[in-house]
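All protein chains but one are shown in place.
For chain A:
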Amino acid sequence: MALRTEELMLNMGPQHPSTHGVLRLIVTLDGENIVDVQPDIGYLHSSVEKMMEHRTYVQNVALVDRGMDYLIALNNEEVYCLAVERLAGIQPPERARYIRVIFSELNRIASHLVWLGTWAIDLGATTVFLWCFREREMILDLFEKVTGGRLHHVYFRIGGVYADLPEGWVEECGAFLDYFLPRVDEYDKLLTENPIFLARTRGVGKISRADVIAMGASGPVGRASGVAYDVRKAAPYEVYDRMEFEVPVLEEGDCFARYLVRLAEMRQAVRIIRQALRDLPGGEIRTRVPMTMKAPRGEAYVHTESPRGDLGIHIVSDGAETPYRVKIRAPSFSNLYALTEMMKGWKVADVIAILGSIDIVLSDVDR
């Protein structure tokens, strides 16, 4: 006689040390196997899109830092400024565009370091967390010297950047890159051949290329499943079309592949920053834009490659000082969609490994 078993509903979060924010997962379990996962979001909804309708275009730069993905403030500022510039037909000077590339790539490294550190700590490797934050502090120091802030900068402005690089900063940044590249090899050595890490990640949480495309997942999650799509290559913005870099793509689609893609991205970011530092032109850093600028009637959509994926912003203007409507296309939201597919069939112990591997920031999901 077969024993009757029941499925178990397990609630994980919103307070859980490994949910990377306030995410609630409702996991349906059959014994130890995951049958279904339903994310419950909205715990960090900041209503930033609505708030932006009540603030002028210039004021909104400070809001996208905090209201959108808080780990990548500079990338948020970049996509917002690009959208407003496209809407109003403003052309930032050449030097500002190079500076923007340098800063958004530095922010990409900082964001990946936070991801690597926290994910490794979820998987039981505490050392990686301390190492990653050691290097991240150096990047924040570089930021601080120019922007005055560690996390929220309000550095990119409509029509350029706020301040020029201080004397000696370019050399300092170059020295940091020389220091940083061997550190990536260290993380590599610490994790890539670590049997425990391999057992927890290799082959775990697979998602196919077709599923990734169907769910709209982008960024490292997509590239780890063989989707060779990077906005910096597909629709170059700023000066990425002048940069030489590779887009790391892997076919496996598991947690380990997502890890390898991000590690390779850090190396590529270093490569891009070096080129930008080398080619950095002189001249103006900002086109003059009135504090109460009005954008002409119309709409603009700009998307960029944020550290989590395809980050887009759609601004509709009715000709006033404030946007009529702002819509943010958040990469983490689509990546979270793919989570259910990744987790089905795996054991309950793999939930943390898979969740961490998609690098989700709840502020980006909820906005």
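Convention: contacts are C-beta pairs under 8 Å (C-beta built on N, C-alpha and C of every residue); 3 or more make two chains touch, one makes a residue touch a chain; residues count from 1.
We adopt the following convention: contacts and distances are computed from a predicted model.
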**Prompt:** According to its UniProt record, what is the protein name of the omitted chain, chosen from "NADH-quinone oxidoreductase subunit B", "Cytochrome d ubiquinol oxidase subunit II", "Heme exporter protein C" or "Iron uptake system component EfeO"?
**Reply:** "NADH-quinone oxidoreductase subunit B"
**Prompt:** Looking at A:42, A:203, A:319 or A:345, which makes contact with the chain not pictured?
**Reply:** A:42
**Omitted-chain contact residue, chosen from A:17, A:281 or A:296** = A:17
**Prompt:** Which residue among A:134, A:189, A:202 or A:242 touches the omitted chain?
**Reply:** A:134
**Item:** Contact footprint on chain A, counting only the chain that is left out
**Value:** 14-15, 17, 21-22, 42-47, 50-51, 53-55, 62-63, 66-67, 70-71, 114, 117-118, 129-131, 133-134, 136-137, 140, 150-152, 363
